[in-house]
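For this depiction, one protein chain was excluded, whereas all remaining protein chains were kept in their positions.
The first chain written gets the first letter, and so on, giving A, B and C; residue counts start at 1 in each chain.
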Amino acid sequence: MKKYQIRTDLAIESVENISDEYKFEEKVIDNIKITEIIIDKEYEEKLNKKKGTYITIEFDDVTDYNNRQKIIKVFTSELKKMLNDFNILESFSCLVIGLGNEKSTPDSLGPNTIDNILVTKHLFELNGNNVEEGFRCVSAFNPGVMGVTGIETSEVIKSLIRSVNPDFVIAVDALAASAISRVNKTIQMTDSGIHPGSGVGNHRKELSKDTLGIPVIAIGIPTVVDAVTIVSDTINYMEKHFSYVKENIDNPSNKLKVGNTNYIKKDNIKDLDDFDKKKYMGFLGELDEEEIKSLIYEVLSPINYNLMVTPKEVDFVIDKLSLILSEGINKSLHKKVLESGTN
Amino acid sequence: MKKYQIRTDLAIESVENISDEYKFEEKVIDNIKITEIIIDKEYEEKLNKKKGTYITIEFDDVTDYNNRQKIIKVFTSELKKMLNDFNILESFSCLVIGLGNEKSTPDSLGPNTIDNILVTKHLFELNGNNVEEGFRCVSAFNPGVMGVTGIETSEVIKSLIRSVNPDFVIAVDALAASAISRVNKTIQMTDSGIHPGSGVGNHRKELSKDTLGIPVIAIGIPTVVDAVTIVSDTINYMEKHFSYVKENIDNPSNKLKVGNTNYIKKDNIKDLDDFDKKKYMGFLGELDEEEIKSLIYEVLSPINYNLMVTPKEVDFVIDKLSLILSEGINKSLHKKVLESGTN
Amino acid sequence: MKKYQIRTDLAIESVENISDEYKFEEKVIDNIKITEIIIDKEYEEKLNKKKGTYITIEFDDVTDYNNRQKIIKVFTSELKKMLNDFNILESFSCLVIGLGNEKSTPDSLGPNTIDNILVTKHLFELNGNNVEEGFRCVSAFNPGVMGVTGIETSEVIKSLIRSVNPDFVIAVDALAASAISRVNKTIQMTDSGIHPGSGVGNHRKELSKDTLGIPVIAIGIPTVVDAVTIVSDTINYMEKHFSYVKENIDNPSNKLKVGNTNYIKKDNIKDLDDFDKKKYMGFLGELDEEEIKSLIYEVLSPINYNLMVTPKEVDFVIDKLSLILSEGINKSLHKKVLESGTN
Partner (left out) sequence: MKKYQIRTDLAIESVENISDEYKFEEKVIDNIKITEIIIDKEYEEKLNKKKGTYITIEFDDVTDYNNRQKIIKVFTSELKKMLNDFNILESFSCLVIGLGNEKSTPDSLGPNTIDNILVTKHLFELNGNNVEEGFRCVSAFNPGVMGVTGIETSEVIKSLIRSVNPDFVIAVDALAASAISRVNKTIQMTDSGIHPGSGVGNHRKELSKDTLGIPVIAIGIPTVVDAVTIVSDTINYMEKHFSYVKENIDNPSNKLKVGNTNYIKKDNIKDLDDFDKKKYMGFLGELDEEEIKSLIYEVLSPINYNLMVTPKEVDFVIDKLSLILSEGINKSLHKKVLESGTN
C-alpha cells in the first residue's frame, strides 16, 4: 500500500502519534486546555515539524460570549509569555501578517484578523513623541494568495519585511486539522516561523528567525479537514464504540443508555483485542492509523472525493475566531489596550 | 441497532435505493445527465418524497465558463418544459422565492439567486402597457431564516403569497446531499412544492399546489453533506476498490496503474461476495447501506462529530451556481431575455 | 419661480422654519442635544408632517467609542420613555422592521440594524415557559426594496404584520437630511408611524397606529443629502460668514483668526441687513430660504445635477450607527440585556 503522508499543521497531533516516547506539559484553565510542546532538532524529521515551542490552546464553544472572553484571556497570556521568551521589549516594532484568501470564508481567518489589528506605525512616523504611552509601533498586512496575485506569497512577505523592517513578526493563518475534534476549536502558537501554503499542501519557503534574523511567531486555527481524516477518525471511534458497547451491552441497567453515551469521555474503555478487531472490522481492523489513512486515501483520491471540507456554520465561526485573535494580539502588543480592557 | 433516517432532499437518491422496482428515464446532453423521476402517490411514504415530477440535472465542473453555458442551456430547457406541463402562459405572473440564510455561505444559494432575478412587477403596476413585449410580471423575495427573523419561514411566504397573489411560485434553496458525488454538482427541479427547513432537519409546513392552489416549482442544489454520508460513501467505495484491486492485482501489466485508476468508472467491477466482504471488513461487511449509516450515526452522534460540512471552495462555487440558476430562471420567465441572449 | 418642495424627513427641520410660532423643549446631556416636538393635527399640513411626538437626538462623533456609549444611553432612555407613553408592557410582542436596500451602503441602515436585533419569537413559540425571564417576544424583518423585489414595500410589511400579529412595531430607516450638519449626526424617533419610500421622494402608504391599530415607532437617521441642500446651506453660511467678517475684519487683534474661526458657534453674529445682503449677493440676497432652494432646484434639476450624495466615509459611519441603534433597541426591548450591559 502507498503511504499516505499524514498532513497536520498541529504539532500536538504529530506528537500524539509517538506519545509513548514524547513527554509534554498540559494544564487546564476554565475548561481550556493548554499544552506546551518543545520539538528538538533531532525530532524535526520524525515529526515533520520544525524545532521550536508549540503552544496549543483547546476550547469548546466560541459562540458563547463568556467563553470567548475566557479564551481571549488565556490566549493573551500565552502570547505575552512567548513575547517574553523572545526578550521582546515594549519598544520593539511588530508587523502582523494575515495569510490566506479573504474571499474564501474558511481561508479568511488571517485577513479577517488583520482587519481589527490596531496599527500605529504611521502615527509613530508622523511624530513618535505624540503617540500615547502604552502603544507599540505596529503595522499589519495581507499579502494575498498566489492564485489571486500571481505572486509567490513568501516573496511578497519577504519584500515587505525588508521594506518595513520590523523587530518581529506575528503571522496568522487558517490551518488544516487532522482530527474532526480540533476543527475551529484549537489555537496553535509557535516560535518556529511560518511556511506559507503548507496548510494546503504546498511547501513554499520558510519564514522564520533562521531565515529572516527576527522572531517570527505563527498563530493558526484549523478550519478545514479532509475526508480521509473524517473517515479514519470515525473508524477509530467505531473501535472505541464497539469496545464500549461490548463492555456495557450485557449490563441491563446500562442497556437503554448505550446509544446516547459520550463514550470517548469514559476512562475505562479498553482497546479492542486483535481478535475482536478482526471480528468487527476484518482486514480493516488489522491496520494501524497510518495504514488506515493510506487505504482511505487510495480509495478516495483516484475518484476525486478526498474533499477538503469545513463545517457549514463557517461564516459565523470564522467571525468569532478572528475577533478572539485580533483582541488577544492587540492586548499582547499594546499595554494600553490590555489595561483599558476595551479593544 | 437504532435506525438512521437516511435524509436526502434528492428524489434520485431515494429512488436509487429501490432501483430494482422503480424505473426512470435518463438522457445525456453535452456530458450533462438529465433524469426524470415521477413519484406516485403510493410511493410517497416508502420514498419519503411527495408525489410529483423530479428532474435531476447532474454535471461536473462549474468553474469552467463554457461548461456553465451548457448547464444553463439544459436547465433553461428543462424549466421551460416544466412550466409548459403546468400550462403556464406567458401572461402568468411569477413570484421567485430565495430560501436560506444569505449570511451563511453554504446556505446562501437562494438569496444569491434572487439578487439577479429580473423583477418587473412594479413596472407592470406602474403602467403595464409600457412594459416591453417579452417580459413577464415577476417579483422576487427572500423570506429570511427563522433564527434571524424569529418568524416561521413558511408563515412569511404564505402571507407574502396572499399579498402578492402570483399565478405561480418558483422557490430556490440549498439542499443536503446524501452522496459526496452530488455536492454542488446536481440541480433538482420538482413540481411537488417546497418544505421550508426540511433540508436542515426541520420539517415545517408544506407549500405546494395542494396547499396553495397555485403551481409551486422547487429548484435546489445540494451544497452540504453530513459526516455519516462521507463515511458510508467511503466504505461503499472501499468495497468497490477491494473488488477492483482483487481482480487486477495479480495481473502484472496493471500492477502499477492500480493506485490511480478511477475504478468507479469501470463497468466490470463485480460486487464482493459475502466471504470477501467479511474477510475485508468483518462485521461491517455484513451490513447493508442503511445499517452502515445507522451504525456510523450511532458512533458519531453521541460525541457531536456528525458535522454538516461543505467543500472549502464554497464561496466560489455558490457564486457560480447561483448565476446559473438566476440566468436560467430569467431566460425561462422572460422570452425577451432568452432571445437577446444577455441577462 | 416654481416652488421647490423642501423635503425633509426631520420634524425638527420643518419646525425650525416657523420657530417663531412653534415652541419645543430642548435639553443637553453629555453634549448630546435632545429635542421633543409635538405636532398637532392643525399643523400637519403646514409642516408636512403627521401629528405625533418627534424626539430628535443630535450628536457629534460616532467614531469615538466613549461617545457612542453615551449616545446609546440617551437613545435607549428616550426609546424606553416612548414605549412607556404608549403603555407598552413587558409582555407585549414587538416586530422590528429594517427598511432600505442592504446592497446600497447609504440605504442599508435599517437592514444592518436588523442583523443585530436579538430575536426570540421562535423561542417563545417553541416553549414560552423556557424563555429566560427578562426577554420580550421579538421578531425582526427586512422587507427589501421595490426595485429589487418588484413588490410595494408597504404591502410586504402589511402582510407580514397580519401574519406575525405583533403588539407593536419598531421600524428603522435611512432618511434624507435637509441640512449638511445633520447628516449621520441625528436620530429621529417618532410615534407617528412610517411612510415607506418617503425618504427618497416616493410617498407610499402610511403604516401607523391609525392605519394598523397598533403602535408604530419609527426610528431614522439622515444619511444622504441633495445638492440643493448643500448649496443653499452654503449660501446661508456665506451670509453669516460675511456678517462675521464685517464685524471683525477691522479689529486688528482678530485679523489673523478670521479665516479659521467657527463663526456659527459665535452668539453675536447679526443677520446682514437688506442693504448688505444685496451688496454681497445681489438678487440672491433678496430671496428667502425657500426661494433660494427653489432657484437652485431650477438650476440643477434640468441638467440632472441635483445628486443625492453621502459622505465618502459612509461604510464606516453606517456600521457604527446601526450598532448604536441595534444596541439601544435591544436594551429597550429586553430588560435582561439592559441589566447585563452586554448585547
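Methods note: a contact is a pair of C-beta atoms (placed from the backbone, for glycine too) under 8 Å apart; a residue touches a chain by one contact, two chains touch by 3 or more.
Predicted model, so just to flag it, every value in this text is computed and none were measured.
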| item | value |
| --- | --- |
| Neighbouring displayed chains - absent chain, whole complex | A, C |
| Touch with the omitted chain, as defined above, among A:38, A:160 or A:287 | A:160 |
| Residue, one of C:22, C:92, C:135 or C:237, that touches the chain absent here | C:237 |
| Of A:23, A:41 or A:122, the one touching the omitted chain in the full complex | A:122 |
| For chain A, residues in touch with the removed chain | 103, 115, 119-123, 125, 138-142, 144, 146-152, 155-156, 158-160, 162-164 |
| On chain C, residues whose C-beta touches the chain left out of the figure | 2, 103-107, 180-181, 183, 224-225, 227, 230-231, 233-235, 237-238, 241, 259-264, 278-285, 295-296, 298-300, 302-303, 305, 307-316 |
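By our rule, only the chains that are shown with their structure count from here on.
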| item | value |
| --- | --- |
| Chain A onto chain B, rotation angle from CA fit, given as a multiple of 5 degrees | 180 |
| Centre-to-centre distance between chain C and chain B (centres being mean Cα positions), rounded to whole Å | 45 |
| CA centroid of chain A to CA centroid of chain B, Å | 34 |
| Inter-centroid spacing, chain C versus chain A (mean Cα positions, whole Å) | 47 |
| Of all residues in chain B, the ones touching two or more other chains | 103 |
